[in-house]
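All protein chains but one are shown in place.
Chain lettering (A, B and C) follows the sequence in which the chains are written, and residue indices restart at 1 in each chain.
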Amino acid sequence: MTDVAGGKTIDVAVFGAGRIGRIHAANLARQPGVRLKYVVDVNKDAAASLAALHGAQVADIDGAMGDASIGATVICSSTDTHADLIQYSAAQKKHVFCEKPVDLTLERARTCAQAVERAGVVCMIGFQRRFDPTFAALKARIDAGEIGTPEMLIVTSRDPGAPPVEYIKHSGGIFKDMLIHDFDIFRWILDDEAETLHATGSCLSDPAIAEAGDIDATAVTIRTKSGRLCQINTARRAAYGYDQRFEVLGSTGMLQAGNVRPTEVVAYSKTEVSSDVPEAFFLERYRAAYAAEIAHFFEAVTQGKPVRTTVADGLKALELADAATRSWREGRPVRLGESA
Amino acid sequence: MTDVAGGKTIDVAVFGAGRIGRIHAANLARQPGVRLKYVVDVNKDAAASLAALHGAQVADIDGAMGDASIGATVICSSTDTHADLIQYSAAQKKHVFCEKPVDLTLERARTCAQAVERAGVVCMIGFQRRFDPTFAALKARIDAGEIGTPEMLIVTSRDPGAPPVEYIKHSGGIFKDMLIHDFDIFRWILDDEAETLHATGSCLSDPAIAEAGDIDATAVTIRTKSGRLCQINTARRAAYGYDQRFEVLGSTGMLQAGNVRPTEVVAYSKTEVSSDVPEAFFLERYRAAYAAEIAHFFEAVTQGKPVRTTVADGLKALELADAATRSWREGRPVRLGESA
Amino acid sequence: MTDVAGGKTIDVAVFGAGRIGRIHAANLARQPGVRLKYVVDVNKDAAASLAALHGAQVADIDGAMGDASIGATVICSSTDTHADLIQYSAAQKKHVFCEKPVDLTLERARTCAQAVERAGVVCMIGFQRRFDPTFAALKARIDAGEIGTPEMLIVTSRDPGAPPVEYIKHSGGIFKDMLIHDFDIFRWILDDEAETLHATGSCLSDPAIAEAGDIDATAVTIRTKSGRLCQINTARRAAYGYDQRFEVLGSTGMLQAGNVRPTEVVAYSKTEVSSDVPEAFFLERYRAAYAAEIAHFFEAVTQGKPVRTTVADGLKALELADAATRSWREGRPVRLGESA
Partner (left out) sequence: MTDVAGGKTIDVAVFGAGRIGRIHAANLARQPGVRLKYVVDVNKDAAASLAALHGAQVADIDGAMGDASIGATVICSSTDTHADLIQYSAAQKKHVFCEKPVDLTLERARTCAQAVERAGVVCMIGFQRRFDPTFAALKARIDAGEIGTPEMLIVTSRDPGAPPVEYIKHSGGIFKDMLIHDFDIFRWILDDEAETLHATGSCLSDPAIAEAGDIDATAVTIRTKSGRLCQINTARRAAYGYDQRFEVLGSTGMLQAGNVRPTEVVAYSKTEVSSDVPEAFFLERYRAAYAAEIAHFFEAVTQGKPVRTTVADGLKALELADAATRSWREGRPVRLGESA
């Protein structure tokens, strides 16, 4: 990494040229002072195509990690590679932006966190929802005291459809794969930690998901150390699309974060008044959030500021996902921190 | 009329047992201290049926007008009978509630106004919209200064469908029959009088309306003496039902009065998010307004207070309807008060 | 009771002349073929005042129950009197409309249910929410198949403020006093029975409530026998008023029931676009529902049809409230039907 303050640029390697890798690559290519140097992917064609789009080169892992000019890595590869790549980056003193989750096991995730801390590099986890304009504005209004003390949080988080069962089998289960974001929202919005957590759920959309040992609809309740309450409802299948809302009841008011619609057309017919369904899925819904989180990461790196979503946040969300999995399997509330 | 203050009741005669007559009869029957004594209608069956419903008697015009115990008349008969019945009531010193319009001609309407004034009786015209909870709340907020000086008013007024052409032929034309309400809203909301008025329109839904010499869609613009602007758009046919909205732009803010929906159900389907169309027509939309205006009338009568919608308001609305008719026919703006 | 089909009327005795008694009295007085004969209340002034308003007489319990002409009783007195009055009515072969809950203990509630069944009288419990136009329309749309199979229900139920602690002490606790309605909504909307229930909660608004052994905010999760999920969030204190919403995720769509607003005014200021807060409290919010449930009761009685909210429904809701209380106290999910 050359000195950005002196007008020089950060060279970046992106790992993973899939859907989310392409989004991060495009967003970081727009940052002043940031240059995409390498794209790394086991799928060489995907890597070459993404590299060509941004004037970058294809590299393999060692090539990218071994290049001292690389100041930061952006890890968008499959979940099972996250921990290794974070540790490799840390060892090479490269700052890291890594998609969630850090890892599917708490143990490896903790090892990553320690590696990052020892290396003194920035490590930001991609909880992009914190950068959504609506969610971020709501959080700022809570922090400004608009609703007094936040006391109750209701999170609605539904996908337009379940992923392939093959994906689900290696996903770590719905709590780690899908609710990990909602657990992070819970910690961020209530600014509190869970004391007990109760999770239940069902498989309602596809028996194959149950056969794979997972569920597709969940109902989670968290009670925090200071007695605040949080309810999360999730479904893999919402026929009307992608539904991402939450509301916070405070001691003096209430704030809701609603969905975003593609257009503001309202239609009146003989039978109904209608508007658009929400943005189709996360790529559309969180377009602005993805751009903002990458900008935030490079701003933090170049200005030496803390990042909003740290590896510690990644660990905490994973602990909640672990607790939820246990609660669901054992049919009982789980106390956070109890020995597993 | 016996002394209400002393616990006695006002006996009332209702003229007209049609749709609106039945609504007023039911509402006045609920007023404490008010008794429906007579129902008068050329259709004897309709009169008998309505009378039976409320324990009243059928009478003819002279019978009802000649009964000294009748303290007030409620006139809901056809428009061409309004003027005569108002004058008859006034001559008998009975207070009058009369449906709009006072008459189709300004001349007869003025004669009525004079008769009422000479007799010293209360005469309220049924501009029920002023009693709609939404409209009345909006007006109160303007009066409280919430939007500074009101400067521009946009009125949307659409019916679910045109009445039969036979009705239209005797209606006095769309400006007297339909926009009379909107002209009253204009005067009430902007609290100002028209200086010039421009009206145009078209016949878009049914050629038979054009053949009857009328139009079914209008666009009216009024500029007031103090330079405020008002635009009214009306249509006899809105496929989605009855649409009654207005908005007021003030110097420091804006207020909108929206439609009322039968229920607050919102539905999400694969293609849209939808809610109910507005209340079907005026009987549903203004249910609360009809009840409130009758209560207001009897309160005014028994307590000697002024009514909110006087015969003078009826005259002013009629003057605007006359001006609009002339403007449309002659294709030019009309100055209010110019000799016709 | 005289024969209504033959044009005769049902004479009714109302027990309890408080807030809800006055509402039911006014609504039943408007039913054709129904006459309010007696008002019974330990507070003689309240009874006399309500009786006078509707031309009824004051009676004591035995007087009213002993009058063979009384065909139906409407029980709006304090909760601890419900069971006795239901049984007394049943013994006298009078139909019963009783406010919720049947009783605070399942045992006495079951005794009531048996008494009613033996007597063969109609016994309707006042779960008025099922008669709310919005809720009833939503239910009808589910039944018509609009969203496929309903799979997940989210209920938001918040009061504008906690009642006095003295009231809370004798209320049976928040689950029996407040959530009893939400438990009925759950059964009605999902048309399924609970298998397991988990409840937690906190006291957030007033420590005196905790000292009285109760909580003021709850988070309940129910999993039904067929695996459907329901989450209920309640709070005694919502700074913005009375909040009564629910949403149902189905296999092919989603339906939401929203709050009702006093007016449809929308205001635009420099900083925000705003509308009314919801109707202030249950008397305003459920005005139409109270009228509809009384009409439904007398229609059922006179036409020999079943009522929508039976004493069995009252029992089921009470069982859920009992289970929730136990789950909260013991910090574990409760299986419905497990021996307490």
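Simple rule for what comes next: a contact is a pair of C-beta atoms (placed from the backbone, for glycine too) under 8 Å apart; a residue touches a chain by one contact, two chains touch by 3 or more.
On a predicted model such as this, the values are computed, not experimentally measured, just so you know.
Every shown chain touched by the omitted chain in the complete complex is listed here: A, B, C. Of C:A52, C:A140 or C:V273, it is C:V273 that touches the chain left out of the display. The hidden chain makes contact, of the residues A:A52, A:A91 or A:V266, with A:V266. The residue from A:T134, A:S171, A:S205 or A:T221 that touches the chain not shown here is A:T134. Considering the full assembly, B:L229 is the residue among B:L229, B:A312 or B:L336 that touches the omitted chain.
The chain not shown here touches chain B at positions 147-148, 151-152, 154, 156, 158, 196, 198, 200-205, 217-219, 221, 223, 227-231, 233, 235, 237-240, 243, 249-254, 331-333. Of the residues in chain C, those that touch the hidden partner chain are 238-241, 267-277.
Interface with the hidden chain, as seen from chain A, comprises residues 133-134, 137-138, 141, 146-147, 252-260, 262-270.
The rule we apply is simple: only the chains that are shown with their structure count from here on.
Omitting chain A while holding the rest fixed, one finds the remaining chains still held together by touching in one piece.
The chain closest to the protein's centre is C, with centres computed as averages of CA atoms. Relative to the C-alpha centre of chain A, the farthest chain centre belongs to B. Rounded to a whole number, the gap between the C-alpha centres of chain A and chain B is 58 angstrom. Centre-to-centre separation between chain A and chain C, using Cα means, comes to 43 Å. Residues of chain A in contact with at least two other chains: 238-240.
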